[in-house]
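Structure first, commentary second.
Note that this complex is displayed minus one protein chain, with the remaining chains in position.
Entry: chain A
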């Protein structure tokens, strides 16, 4: 494998890791506040569709992004009402959201665009294009760091950079602010938050809302940046891989970045069987790579690589007690 192939592989890893990272951080906010969310998948899918649909109709990808975030927030609100206000089962609510999104997107797509459940292909301003960072073209011919900068670091869409910036921002918010302290506390022991005179319900809704926004961006990225338009079930299990990454990352922001980049690399390798063959000298089934994130999560959960301790109050609706 030559240097350029490596750069291309890593570049593709970053692209594929971006939606995982956004969804993983979304899950992190929600689960750190004690609300399990297996509806990441459904929220991404709904956001992917509404982003593409609005971008296609208005021609503005930014309006598309807003629509995607809005759709995802609606589903988040549904999850919040079911699991926070009515203290329902968080897993069931999440599953319902996944089914709802899977069916609803195709149905509406067919009704609006009559293209077999797709949106029209997006072009021009209806899509997030790669941004060429300053000096990228000039540096392209410098050996070693030239391609690194112009190929790997430059040339991604704005959403990729937003996702990367979200990592330190999340860390800062969680560990350096009052909001973060309360958010982490409410996922560990809501009674402590309640007796301290802070609203458990308010905090949990805030967390679920942030989760919705991040899922919305993740979904928009799928249909308007990674690809050019919505197709049926295009989230393709990324919401679940993001959850796996969240466990892999032990619910921490920086670990989430490394976990999703690793899973992104698996995704990139899946599309380049020739690279694997040249490196290890044998053919590897693409499906095996696709299953790796799950396998690794099982290994983590089994406690082989340190212990992943979920937030203690996760999945439990808060009921005041004596």
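Rule of thumb we're sticking to: contacts are C-beta pairs under 8 Å (C-beta built on N, C-alpha and C of every residue); 3 or more make two chains touch, one makes a residue touch a chain; residues count from 1.
Everything below uses one rule, namely that contacts and distances are computed from a predicted model.
**Q** Which of the following names does UniProt give to the chain that is not shown: "Nucleoside ABC transporter ATP-binding protein", "Xanthine dehydrogenase small subunit", "NADH-quinone oxidoreductase subunit L" or "Fe-S cluster assembly protein SufD"?
**A** For the chain missing from the view, the UniProt record says "Nucleoside ABC transporter ATP-binding protein".
**Q** If the hidden chain were put back, which of A:58, A:115 or A:189 would touch it?
**A** Hidden-chain contact among the options goes to A:189.
**Q** Looking at A:60, A:123, A:177 or A:285, which makes contact with the chain not pictured?
**A** A:177
**Q** Determine which one of A:198, A:236 or A:275 touches the chain that has been left out.
**A** Answering carefully, the residue with contact to the hidden chain is A:198.
**Q** Which chain A residues would touch the chain omitted from the figure, given the whole complex?
**A** So the residues of chain A touching the missing chain come out as 175-182, 184-185, 188-189, 191-198, 312, 320, 322.
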